[in-house]
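All protein chains but one are shown in place.
Now for chain A:
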């Protein structure tokens, strides 16, 4: 039998193979991923009567934006949305800035013991924020940061992950670039802001996006440190909403809330997934 003929691609065997081991499983997987999200969006537009019905339809029969209005009535949603945006943007910008300067210092500024300092940062990477929760709660409370936005932001600012990622990246930059700059009399500030940072935009973007995703979704710490609805971020606020809305008919309202916290990240991810995937799976490809 002649192998590799282009006709093979259209043979019954190959066609069946593509459908049953290719398209069919992918279709099932996509259904499992997409269906819950579609159910969420659709339910968020359903009036309560369509939520409690015993014969539900995937699409709302009588679409209404009323659930979104109801969410705003129940909790100060716009304030919470603003809080989330503020915490995410301020927190991420500072974190990324600190990651860039720390990584630069670790790679380019010669001081004895800097590898030891890096080791310390690596160990910090292993401490999950949950372990630091109780002492940080006491520290921030004693500083007067309970129920404030800076109290949400401050304990998370030290960045081990971004430093680690950017250090690996800076180490791989060609030495000649920096030697040439030194001959021109450039100091560390110029080498960082005019050479190292500009040529590393993709890596910095990766760190930035991963940080944005984590800050936006962050839940435990904001839950612990906030008490009033006006200072809550979206995930905490929705958790509060869920504890208030316990009737079956209020699923529409809860789904409207879920849409508001989920869709912004979904949009950012769809647009910039290449960078986000690179950051979140860092270290896996050997």
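A few remarks follow.
Convention: a residue touches a chain if its C-beta (ideal position, glycine included) is under 8 Å from a C-beta of that chain, and two chains touch if they have at least 3 such contacts; residues count from 1.
Just so we're on the same page, contacts and distances are computed from a predicted model.
Chain not shown in the complex: UniProt lists it as "Sn-glycerol 3-phosphate transport system permease protein", one of "Fe-S cluster assembly protein SufD", "Oxidoreductase", "Sn-glycerol 3-phosphate transport system permease protein" or "Transketolase family protein".
Only one of the listed residues, A:67, A:83 or A:163, touches the absent chain: A:163.
When the whole complex is considered, the residue among A:133, A:205 or A:229 that touches the unshown chain is A:133.
For chain A, the residues in touch with the chain missing from this view are 18, 21-23, 25-26, 29-30, 32-37, 39-40, 43, 51-52, 56, 98-99, 101-102, 104-106, 109-111, 114, 117, 120-121, 124, 126-128, 130-136, 139, 154-160, 163, 188, 192, 213, 216-217, 219-220, 223-224, 234-236, 238-239, 242-243, 248, 251, 254-255, 257-259, 261-262, 265-266, 269-270, 273, 276-277, 280-281, 283-286.
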